[in-house]
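Got a structure for you, written out below as structure tokens; questions coming shortly.
Note that this complex is displayed minus one protein chain, with the remaining chains in position.
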Amino acid sequence: MKRPRARDLGINIGRMKSGRYNAITDVAGVRVGHVTLIDGQGKLVPGKGPIRTGVTAILPHGSDLFLDKVTGAVLRINGFGEVTNAEQIHEMGFIEGPIMLTNTWNVPRVADAVIDWYVARNPAMGVTTWGISPVVAETSDMFLNDIVGRHVTREQVFRAIDSAKDGAVEEGAVGGGTGMTCYDFKSGIGTASRKLPDKLGGYTVGILVQSNFGWRPQLMIDGVPVGRELIDYKPLRRTSDTPPEMKRDIDSGSIIVVLATDAPCSTRILNRLAMRAQNGLARTGSHTGNTSGDFVIAFSTTRRKKHFNDRLTYLFEQVVEEGDLINHLFWSVVEATEEAVLNSLFKSDTMVGIDDRVAPGLPIEETIALMKKYGHKQVHLP
Amino acid sequence: MKRPRARDLGINIGRMKSGRYNAITDVAGVRVGHVTLIDGQGKLVPGKGPIRTGVTAILPHGSDLFLDKVTGAVLRINGFGEVTNAEQIHEMGFIEGPIMLTNTWNVPRVADAVIDWYVARNPAMGVTTWGISPVVAETSDMFLNDIVGRHVTREQVFRAIDSAKDGAVEEGAVGGGTGMTCYDFKSGIGTASRKLPDKLGGYTVGILVQSNFGWRPQLMIDGVPVGRELIDYKPLRRTSDTPPEMKRDIDSGSIIVVLATDAPCSTRILNRLAMRAQNGLARTGSHTGNTSGDFVIAFSTTRRKKHFNDRLTYLFEQVVEEGDLINHLFWSVVEATEEAVLNSLFKSDTMVGIDDRVAPGLPIEETIALMKKYGHKQVHLP
Amino acid sequence: MKRPRARDLGINIGRMKSGRYNAITDVAGVRVGHVTLIDGQGKLVPGKGPIRTGVTAILPHGSDLFLDKVTGAVLRINGFGEVTNAEQIHEMGFIEGPIMLTNTWNVPRVADAVIDWYVARNPAMGVTTWGISPVVAETSDMFLNDIVGRHVTREQVFRAIDSAKDGAVEEGAVGGGTGMTCYDFKSGIGTASRKLPDKLGGYTVGILVQSNFGWRPQLMIDGVPVGRELIDYKPLRRTSDTPPEMKRDIDSGSIIVVLATDAPCSTRILNRLAMRAQNGLARTGSHTGNTSGDFVIAFSTTRRKKHFNDRLTYLFEQVVEEGDLINHLFWSVVEATEEAVLNSLFKSDTMVGIDDRVAPGLPIEETIALMKKYGHKQVHLP
Partner (left out) sequence: MKRPRARDLGINIGRMKSGRYNAITDVAGVRVGHVTLIDGQGKLVPGKGPIRTGVTAILPHGSDLFLDKVTGAVLRINGFGEVTNAEQIHEMGFIEGPIMLTNTWNVPRVADAVIDWYVARNPAMGVTTWGISPVVAETSDMFLNDIVGRHVTREQVFRAIDSAKDGAVEEGAVGGGTGMTCYDFKSGIGTASRKLPDKLGGYTVGILVQSNFGWRPQLMIDGVPVGRELIDYKPLRRTSDTPPEMKRDIDSGSIIVVLATDAPCSTRILNRLAMRAQNGLARTGSHTGNTSGDFVIAFSTTRRKKHFNDRLTYLFEQVVEEGDLINHLFWSVVEATEEAVLNSLFKSDTMVGIDDRVAPGLPIEETIALMKKYGHKQVHLP
């Protein structure tokens, strides 16, 4: 069975409309590319396999991102994780390349490959102008994947970037999300979007998450305590030798939220939007665990900064932070983040990983029954 | 009818135990004092009345707070508001007096009165040592109260401090919360606590809120969309001349969260705890509105700093940020914040304020019925 | 003798040109008003006198500052001090009233008076729209002044605002700076400015400081160790009963730097400019003492935000952060801050305060001799 998205079941988060694809790509120009690596099974041989990992590239627009940078922001919700070059984004307020999602250990190699990708296109880099500052974010797939192996290659990074496209986004156990788990169910990539009414400018907010956090009893779906009710449903099977600190890592986990908008926002305003992603995460049950690397990487596609610029000033459009527009942007972030996490769960099927560990997919029929039990009568089979 | 707390109705937030009073005062030493001012009715005469306001004092312990400061932190969730001397707490990591809650306009007068209270007790202040840096936080009661009048007097500030006591805490339309509204219902002060199991040190986390935020359709109670269902229940009555920006102010509002713990936390760790209050707020439905002044003021009663100190170093106990203890502290903050907001609603009865504006109390029977409708069968009349 | 400014002695800080008045008022529209309070002498009677204090108002422009707010930023260099409503400026990025400088204890009363000043002009405040968030900053004059008395009255606050004007700015022991000391010499208010060349837009950066920090041996003037050489020159006379913590307070002290520019800067960019004030302070010898309240309050006069605004977006001009313009703005801040501190010293004459304490003026002839000794041959009597 092709697994459904939340909406396919009649689970409609919030009160705002989504964009055409209900995806981050509803923000015009944004592209997403995945490379998914699944290979081998059985006993973990560190450095060899089995492999359950990948890489995802999110491109803020279709032109040269280095020459035509976007206004950006990185928000640390809980900092047990890495987003490379975050400090530069804090200081200068722009993002100058694709946003790459992968596993924790592969961060340096993916960053290095991004440099190669750019140098091949812009030989002036490192010679007559500075180089790209890669933005690579991560969560840990070590529960299902041989993380020691750092299996994402240079060519696969190139492929993730080169294959990025607009339109519908593949979700679930794909790309950087391939080996992830969330609320002790299989998860991965999820996305959603919200579109403001025309009288509020018709702006779009798109969210894409790589989810890898949470403890099952916490999981809430549109307010329904699904996780508490499913506490005895197939547990995350752990081999008997899984040590305590490993359990903790899984329970806490991490999430990367990528936030795109075509609303003209400064870095300060993007930080304000990004902060509302935490509300969306909390509504799925998260307490933002201690060893969680929870970051929001936000950008505005309509505020650009040229790499070469001889003018003294820019003329920037900027949203008025008063009244309905800004609050609707905030609501959009909350709703789309909540829904993107749910989609990352709904779209992910059971996966067997290293040492035959099993991450069960969120059971669809049981979830539907629970939603009905808790008064959500409109929920239905897809 | 004496209005119930959430627990009196069988609404049990989360999975952890509360302390004896389910109040911030469950953290040993913490004291709370309220002065409530309700006077006059009918037409607003700016500067005169009607009056629906007050002041609340939270004392971290019963000794001299200036000579024996507590480790503290102030976290800005959304900064459309004021906490006096927040920058000093950011830098030095201590709080050296009572934490005062009042309305927006009264902040300077309350701060000035706190100085007077201390000088009367410590004549060395301003002569041979520095003075108290008052910590005063606020939300706006201008929907029900003549805020222009700044009606809290010096003597009333003294009384709030002097009357602070441990044990059960009065909730609802009292003290600084007297004239507040939340999710378009009457609200005010609410409190709750969580106590960790003995094997995790038996630490207590206590929360007290002055709630004044939210838009009715957002209100969730333990996951149930109560606000959406009560959208047509007595609206906040507004006089016809209420202008649009006034509505916005009310819809957004503000909240002050005071977080106390006896777990030995540094300022950095207190900030990490404080940050989880946002999760609790989000679980009641908040999107953290644009013009909301949402702050968390946190302190640890067991990390003290002497004003006069001739030693070179302290010996500090500090919680290990690994494993179960820190995560249970985080859960405690999420759960107690959610419950404290609910208590601020449940305990507040309908109030008529300036210009005969009416803030309706959250209807108990209707809420119970909705909880049952959404699968929470155990909810019952108090 | 009328005391000279640094330039009158041939001490030319840096390489950039100053504006017409070499003052913060060189930024078009900026106005400054002082009220200076000097009364009584001899023994300190806490709450009574002697009085050596005052208040200074800096107005970013000549129109209604509440209805026509300026983009602003507050930077904490060292946070042992207070700037009211700093958190709101961090969040929203604007300043909506005059910037008031006074002593530490008078902050609440000055803030309360600013509210009165505004309500008298805008009766909608607190009725149909929110109120002013006053910005009041401070340093401590308790070495020379009866700080307990909080002697600045409501009417004096009104007068400081109402008398603010453009053109030359009075420096030295005036306004909020009346009772301050710096590097163990008498100091107070100082100002300076820098004007960029026309090809860089001709923008102006203006600095005004209220200086109250430093230990004499640290003082450097244009690189010359004047303080070390004057270590035995009239020490700050202290009464024999001055306790150790009092000495520490003086040694550390505080400084408020107000930074104005007509360059179109966002809050993020203003923070970047503000940060360079620390370089200017360091060049006068400061190590940024532990109990120093060192803040920079920055604003751009050409980025305005209307209080009432029905549009969805603004069109903002913004400086390009690349190449020569931004670096010249940074240099301007470094140079003007260094010079403003020196002016606050040069322009302040010896003052006798409470308990007959004496703060000596920086000796002009001795300083000139030292500058020459250290190779600055061009320095001369005014």
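As written, the chains take the letters A, B and C, and residue 1 is the first residue of each chain.
Convention: a contact is a pair of C-beta atoms (placed from the backbone, for glycine too) under 8 Å apart; a residue touches a chain by one contact, two chains touch by 3 or more.
The model shown is predicted, which means the values in this text are computed figures rather than measured ones.
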- Full-complex touch with the removed chain, picking from B:Val319, B:Val333 or B:Ile354, is B:Val319
- Task: Tell me which residue among A:Leu67, A:Val119 or A:Ile364 touches the hidden chain in the full complex.
- Result: A:Val119
- Sort through C:Leu9, C:Leu59, C:Leu270 or C:Ile326 and give me the one touching the missing partner chain. C:Ile326
- Query: Of A:Leu9, A:Val27, A:Leu44 or A:Val209, which one is in contact with the hidden chain?
  - Reply: A:Leu44
- Touching the hidden chain in the full complex, which residues of chain C are there? Just list them. 15, 77-78, 217, 220, 223-225, 244-245, 248, 251-252, 272, 275-276, 278-283, 286-291, 321-324, 326-327, 330-331, 334, 373-375
- In the full complex, which bits of chain B touch the chain not displayed? Write them out. 91-93, 200-201, 264, 266-268, 272, 309-323, 325
- Could I get the residues of chain A that touch the absent chain, sorted low to high? 44, 46, 76, 78-88, 90-92, 104-105, 107-109, 111-112, 115, 119, 123, 125-131, 133-134, 140, 142, 146-148, 150, 242-243, 245-246, 249, 291, 293, 295, 308
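Rule of thumb we're sticking to: only the chains that are shown with their structure count from here on.
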- How many Å are there between the centre of chain A and the centre of chain B, using C-alpha atoms for each centre? 34
- Length of the line joining the C-alpha centres of chain B and chain C, rounded to whole Å: 35
- Between the Cα centroids of chain A and chain C the separation in whole angstrom comes to 46
- Message: Two-or-more-chain contact residues of chain C, please, as numbers and ranges.
- Response: 91-92
